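These notes are about the structure you will find just below.
A single protein chain has been omitted from the complex, and every remaining protein chain is retained in its original position.
Let's look at chain A:
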């Protein structure tokens, strides 16, 4: 089993200092992912060292237009994740080192996850009544 690994909450002003600290300590960036909630976006980031991960979560309010300082100058690997988050959720990343300007993900709907993303249950239609025998 994977070891129990903590999920810690961060405030927006702790986002960059935490990344800098992990970079100094020799961690690698494993992943960044986003989730659209009703009134905020949630970003989850994972750092790893010696096969052990530490995860951090930060909440970004939807209003004003959501933005998060880029970590790409600290962890070069961050630029693909940040471009993905930008194209899916409409987040802005000031300081993004390689910005594809919204052309990284060629989705049919631009910024598909900018609203609250929830699958709508399909209403089941009753089975058609069998035709009367003739």
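Here, a contact is a pair of C-beta atoms (placed from the backbone, for glycine too) under 8 Å apart; a residue touches a chain by one contact, two chains touch by 3 or more; residues count from 1.
FYI, contacts and distances are computed from a predicted model.
Peer 1: From the names "ATP-binding cassette domain-containing protein", "Iron ABC transporter permease", "NADH-quinone oxidoreductase subunit D" or "Cytochrome o ubiquinol oxidase subunit 1", which one matches the UniProt record for the unseen chain?
Peer 2: The chain we cannot see is, by its UniProt record, "NADH-quinone oxidoreductase subunit D".
Peer 1: For a quick check of understanding: of A:15, A:79 or A:93, which residue touches the chain that isn't displayed?
Peer 2: If we include the chain that is not displayed, A:79 is the one touching it.
Peer 1: Which residues does chain A use to touch the chain missing from this display?
Peer 2: Counting over the whole complex, chain A touches the hidden chain at residues 1-3, 5, 7, 28-31, 33, 35, 44, 46, 51, 53, 55, 75-77, 79-80, 84, 87, 98, 100, 103-107, 117-119, 121.
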